[in-house]
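Every protein chain of the complex appears in place save one, which is left out.
Take a look at chain A:
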Amino acid sequence: MLEVKGLTKRFGGNVAVKSVDYSVQQGKINAIIGPNGAGKSTFFNLITGVHEPTEGTIIYKNQEITRQPANVIAKLGVARTFQSTHLFEMSTVKDNVIVGHRLRTKSNLFDSIFRTKRLKEEEQQCIAKAEESLDFVGLSHVSDQLVTNISQEEKKRVAFALALATDPEIVFLDEPTAGVNPDETDEMANLIQKMSDKGLTICLIEHKMPMIMRLAHHIMVLNYGEKIAEGTPAEIQKNEEVIKAYLGGTVSA
């Protein structure tokens, strides 16, 4: 569904991502793991159009999207979340999520000033979408609260709801459970599973191995910007190079 060939990103003399070939398996939960600084987030940023790759191609649904800006890629059905949430704290949860469906609407300034039929319809559509997404992530009960008054884990769910409101086909999650306690981590894992069950293709970066091993269908391991292994959780757990990368040098350790 989404395929990457020879993807490379250099920041000055630093190679953050080095000639990575990878393909996201449709309808599955794909995970990207690796030690800190392995280039995982950069890899995400390249695919979602935040950074331009130095070399390589990205193909999504038989269409090259290599140097497209992030907003164009989002319109094609690629959604993402960030490591830290960027919500508007002084506004309600629902108000934050409504704009998530904006990319599927066509109303312009003229529609806004004259409150045309199109604007009213599209506004309703956005509100309905926001409610639906919040319901899906289990936040209907706080939709009228200010974001500043909800918990960290709930903010993460709001970020999920925002991504879902864009009507994506594939969702990239950048460390969805960072800063979330173990119980809540399990619930987040359930939510990711639920998204996958709904037919969404998932690709996530995570550090919490037990969760990844339970959740993911397919794992890629990055180290120093290079792909060092790829396969099912069972294969990855046995892979010597992965163990070496994580434990630092000696396999016997």
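Keep in mind that, in the parts below, a contact is a pair of C-beta atoms (placed from the backbone, for glycine too) under 8 Å apart; a residue touches a chain by one contact, two chains touch by 3 or more; residues count from 1.
Note that contacts and distances are computed from a predicted model.
Considering only "Helicase conserved C-terminal domain-containing protein", "LutB/LldF family L-lactate oxidation iron-sulfur protein", "Branched-chain amino acid ABC transporter permease" or "NADPH-dependent FMN reductase-like domain-containing protein", the record for the omitted chain gives "Branched-chain amino acid ABC transporter permease", by its UniProt protein name. Among the residues A:3, A:55 or A:123, only A:123 touches the chain that is left out of the figure. Residue-wise, the contact with the chain that is not shown comes from A:102, picked out of A:67, A:102 or A:238.
Within the set A:7, A:74, A:93 or A:170, the residue that contacts the chain not displayed is A:74. Seen from chain A, the chain kept out of the figure touches residues 48-50, 69-72, 74-75, 79-80, 82, 86-88, 90-91, 95, 98-100, 102-103, 105, 107-109, 111-115, 119, 122-123, 126, 146, 149, 162-163, 166.
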